[in-house]
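Encoded as structure tokens, the structure appears first; notes follow it.
Note that one protein chain of the assembly has been removed; the remaining protein chains are unaltered in position.
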Amino acid sequence: MLLQAVHHAFHGTQGNGLTRTQIASAVLIIGSVIFAIARTEPTVETALGGWADRIDVIIACVFSMEYILRVWCAGANPSFEGVRGRLRYMATPMALVDLLAILPFLFGWGGQSFLVRIIRLFRILALSRLLRYSEAMRLVLESILNRRYELTFAVGLAGAVIILTAGALYSVEGDIQPEYFGSIPRALWWSICTLTTVGYGDAVPVTALGKVLAALTAISGIGLIAMPTGILAAAFSEAFARRRENPGGAKKSDQREG
Amino acid sequence: MLLQAVHHAFHGTQGNGLTRTQIASAVLIIGSVIFAIARTEPTVETALGGWADRIDVIIACVFSMEYILRVWCAGANPSFEGVRGRLRYMATPMALVDLLAILPFLFGWGGQSFLVRIIRLFRILALSRLLRYSEAMRLVLESILNRRYELTFAVGLAGAVIILTAGALYSVEGDIQPEYFGSIPRALWWSICTLTTVGYGDAVPVTALGKVLAALTAISGIGLIAMPTGILAAAFSEAFARRRENPGGAKKSDQREG
Amino acid sequence: MLLQAVHHAFHGTQGNGLTRTQIASAVLIIGSVIFAIARTEPTVETALGGWADRIDVIIACVFSMEYILRVWCAGANPSFEGVRGRLRYMATPMALVDLLAILPFLFGWGGQSFLVRIIRLFRILALSRLLRYSEAMRLVLESILNRRYELTFAVGLAGAVIILTAGALYSVEGDIQPEYFGSIPRALWWSICTLTTVGYGDAVPVTALGKVLAALTAISGIGLIAMPTGILAAAFSEAFARRRENPGGAKKSDQREG
Partner (left out) sequence: MLLQAVHHAFHGTQGNGLTRTQIASAVLIIGSVIFAIARTEPTVETALGGWADRIDVIIACVFSMEYILRVWCAGANPSFEGVRGRLRYMATPMALVDLLAILPFLFGWGGQSFLVRIIRLFRILALSRLLRYSEAMRLVLESILNRRYELTFAVGLAGAVIILTAGALYSVEGDIQPEYFGSIPRALWWSICTLTTVGYGDAVPVTALGKVLAALTAISGIGLIAMPTGILAAAFSEAFARRRENPGGAKKSDQREG
């Protein structure tokens, strides 16, 4: 039957890799995201001229058609049969992400306002639809959940150190550099930049005492980053090792949700 | 009895998670810390107007009441019975932290002096009271103590490299950039920023020889950070693995101290 | 026979380390690369005067002679016998790298144009010929290939976070700093600099909301870097551990290709 064939094209069978339709869909999603990113650059927008809007219309049509087909063929799954079943399917998280991803393509816009920028940004969320093809995401989320106790502790300790070091620099440099250390919320910017070792260099202590405290902060940052890094690295390596041992099982559970 | 009930509300029973009183206390501590942080920002202080001081009075009252209840209900523990027992309880480290945390709320202040800033900073220490609920802190401290030999060595080696690289840059760039490399203590700021890979960019060598030495310093920083990171990550993963295998035991020892 | 002797000088025997010819060739390659690098510095070029071009001619002659000898002695290998066999040898990837590495030495140039710079850069590729002597490179590439699934996922997730954070900062700071955040492609520069913790400090958010988002980006960078770092570190340590257990086998497979 056609319904079964379309369903198979979109969902594939276990252990056979991606179907041609799935690959085409993934390519289209990535392409539309790159196009949405490129359009924000004024020089690209100018170079494309009227073509930019025409390409947008085409992408909107293809994505809408794909959405309609996905809803229709969902009926091949016994739990989504009939009109009611299809409405239930439309309420599943994955179908909602699909809908959200096509909405900004369906509605036009004009001018360069802040709202337009948010809408354009939203179109990038289409990327998250790729997760449909990824069982790895589930493994990673699971492994993070398994370590939530350790991670909560590491995050809590890091948060306390960020606040205390921000408070220390606020006390010492608050009068001299009010723009960057005039309040604890402002000093937090410096504190996070230093503890993550990003070190932009816009907010930098200038007094001797401030530098001593900042040096201690930078050194304590090594330990603070070592904790979540170690926990996450161990969790990821466990998750991927589990998948290696049991790839079929992982795919099976993926199938169930898709 | 009431004494037992209050003691139970504050300390809970082993293996049953946090009581409603403990959760309320934790929420209040975090809330008061956020409030203390926000008040340092002039724009927030202006926006709140007279409410800021009123909220402070409320927080002070609630924390004082909590402290009095804690001291009173400590008598439910046989080792803190009677007036003498409660005084002994007040001398325990955790009770002293509680007292220190409410002191700045009890005393008023005026103006924007350096002392006020220190007092406000002190209020953030209320955060450390959350450790009362954390057995993980003990695990982490224990695991660090177990590796004190390795960490001392790593810190000693890092210290020697920090001093030697600061000395090298002082020799080479001392005459050209006296503000940042005019003495070894000044050059230490550059040296720590580079070896921790923070790299603010305020102190940067400008001569060819200085850049060669700085490049060697940056590269040796990788090894220096790898050592404590590796030691700490291994220690943390061991500590949390031990807890996984024996969660009851960890909670038991926590109970004993609380 | 001479053919066998020359072949042995260039390729050595299994388990006996490098031959004197191989060491001389490696020293010459490294020396010519250092010379090519040094010549790009105008002060060095001026100091060397006419000697720079003369040294270049000598290097070109030695490398050309080496290439001819290599092609000739390839005949000692049964699969590259005769003129046809030698042409087949010249088409192998390693022989093509050798040819590419001597081409820029064979053709002269004049002036300081962009093309000259590209040609000079090309000469540095001579370095890649050293891989001929390295079985470790194969081990590393193999271990990376074994983890291609995990690495693809880590790279995909990192790519999504880089794009989303760039989009967020573009929305917030696009109007204020059009040079650095005026489009998503421009904001990508900031985003990559922050997530890799390089933090040059040329593109830095200035608004409160922008700083909050940048702080979240910097913190999420820890997890994003922990994933590939953990995967790669595990892959490398496995690859080198395998070599330790079976060093002869690794050398054997190297021999086969050389």
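Per-chain residue numbering starts at 1, and chain names A, B and C are given in the order in which the chains are listed.
As a convention for this text, a residue touches a chain if its C-beta (ideal position, glycine included) is under 8 Å from a C-beta of that chain, and two chains touch if they have at least 3 such contacts.
Small disclaimer: the values here were computed from a predicted structure and weren't measured.
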| item | value |
| --- | --- |
| From B:Leu3, B:Ile34, B:Leu87 or B:Ile222, residue that would touch the chain that is not displayed | B:Ile222 |
| Where the missing chain touches chain C, by residue | 33, 37-38, 40-42, 44, 114, 117-118, 120-121, 124, 127-128, 130, 134, 136-137, 140, 188-189, 192-193, 196-202, 225, 228-229, 232-234, 236-237, 240 |
| For chain B, residues in touch with the removed chain | 147, 149-150, 153, 156-157, 160, 163-164, 167-168, 170-171, 174-175, 182-186, 194, 197-201, 204, 211, 215, 218-219, 221-223, 225-227, 229-231, 233-234 |
| Residues of chain A in contact with the chain not shown | 197, 199-201 |
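Simple rule for what comes next: only the chains that are shown with their structure count from here on.
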| item | value |
| --- | --- |
| Numbering shared by both copies at the chain B-chain A contact, with half separating same from different | different |
| Chain B and chain C: spacing of chain centres that average the CA atoms, whole Å | 44 |
| Residue numbers of chain B (touch at least two other chains) | 197, 199-201 |
